[in-house]
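Below you will find the structure I want to go over with you.
Missing here is one protein chain; the remaining ones are kept as they sit in the complex.
Chain naming follows the written order as A, B and C, and within any one chain the residues start at number 1.
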Amino acid sequence: MLKSYTKIRVRYGETDRMKYLHHGNYALYYEEARSKMLRELGVSYRDIEDFGVIMPVLEMTSRFYIPAKFDELLTIITYIKEPPKVRFKFEYEILNENNELVNTGTTTLVFADSKTGKPIRTPQIFKDLFFDKFS
Amino acid sequence: MLKSYTKIRVRYGETDRMKYLHHGNYALYYEEARSKMLRELGVSYRDIEDFGVIMPVLEMTSRFYIPAKFDELLTIITYIKEPPKVRFKFEYEILNENNELVNTGTTTLVFADSKTGKPIRTPQIFKDLFFDKFS
Amino acid sequence: MLKSYTKIRVRYGETDRMKYLHHGNYALYYEEARSKMLRELGVSYRDIEDFGVIMPVLEMTSRFYIPAKFDELLTIITYIKEPPKVRFKFEYEILNENNELVNTGTTTLVFADSKTGKPIRTPQIFKDLFFDKFS
Partner (left out) sequence: MLKSYTKIRVRYGETDRMKYLHHGNYALYYEEARSKMLRELGVSYRDIEDFGVIMPVLEMTSRFYIPAKFDELLTIITYIKEPPKVRFKFEYEILNENNELVNTGTTTLVFADSKTGKPIRTPQIFKDLFFDKFS
């Protein structure tokens, strides 16, 4: 299992009239967290797209426990529990400054050709990357 | 089962560099669709909050089939399959202009007191509203 | 002078903890309004990009008079006061349901080649479009 930590501070414009971080913005936090995780592992998502590979989202789930508020510094813990095959799944836990569980979520991505949009197999770069990480 | 239709056109700023509607924006489409459905049923979400009730999201799930694109006019079909109890669940199907299935999703809300943020029982207004709709 | 009307209802997720439509979202409303105006004039922005032309924003200004609120149905009046040359300027007035002035703004776009990102002259399609509209 691989694990990565990302800190994100809640922006004013990301809150809603309930005064909470709007639930639609968690997708952006997950995304920032998994981009950072991939960067730490040695692949930049920017590079991946330069290779002609896009990674559209197939599924997303989210469960909300405690509201997050403006200006709070959240910690997103991102997990990769299995090497990517046809699908590539990320799991998240979000904690607030008091270490309370704010949210859990998952994002499942697939690989596709950026020109045709058609699904493709796991690119070699990802096979290499995870080759020795789950043994 | 109750059913409602909402049309939403994809905005330019809602797309991402893959040229698709960004997956994080579906939450806003679901939200617009269920606001419209409640309005059609006779309760405005705005009024609900004026009664001191907020409806935070407890869970959200989303499955993406076909990408939606800029300027496409999507149809969101919203379903309420059971009257609200402690939880209030909405289900969605999103179709594109060719009637292809773009996305399915669910949002589960709870009722809370807008001052304390604590969960409350189903407000009377909702009990009345759904009283004779699922018999 | 050309004029177009667009109705947009404020989404919950577009408000912020002040309970107002967040100022950053007006850019999306302007964008939706000018897309609609171009569609009415006979060019779809989607088509323009298919011709290899993009229209990045060069300047934007906004002035806020009265806050817009969740669920309000706003009217965006969009003006083109001059045919596009190197720059293409749109002006906006936003009114609420009581016909009060909520916001005024401007967006100035340029034309660029979608492959190189370099500025280009006004595409012929726009010259034709506005040829007889300002005489």
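Everything that follows uses one rule, which is that contacts are C-beta pairs under 8 Å (C-beta built on N, C-alpha and C of every residue); 3 or more make two chains touch, one makes a residue touch a chain.
Owing to the predicted nature of the structure, the values given are computational and were not obtained by experimental measurement.
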{"item": "Hidden partner chain, touching residue among C:Glu40, C:Glu59 or C:Glu97", "value": "C:Glu59"}
{"item": "Touch criterion as defined above, residue of C:Leu2, C:Leu28 or C:Ile125 at the omitted chain", "value": "C:Leu28"}
{"item": "Where the unshown chain meets subunit A, residue by residue", "value": "9, 11-14, 27-28, 31-32, 35, 44-46, 69-71"}
{"item": "In subunit C, positions touching the absent partner", "value": "17-18, 20, 22-25, 27-28, 31, 49, 54, 56-64, 67, 114, 117"}
{"item": "Residues from subunit B at the interface with the omitted partner, ascending", "value": "12-13, 15-17, 19, 22-25, 70"}
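Everything below uses one rule, namely that only the chains that are shown with their structure count from here on.
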{"item": "Proportion of interface numbers common to subunit B and subunit C (over half same, under half different)", "value": "same"}
{"item": "Centre-most chain [mean C-alpha coordinates]", "value": "B"}
{"item": "For subunit A paired with subunit B, centre-to-centre distance based on mean C-alpha positions, whole Å", "value": "24"}
{"item": "Whole-Å gap separating subunit B and subunit C, where each centre is the average of the chain's CA atoms", "value": "27"}
{"item": "Residue list for subunit B, restricted to those that touch at least two other chains", "value": "27-28, 31"}
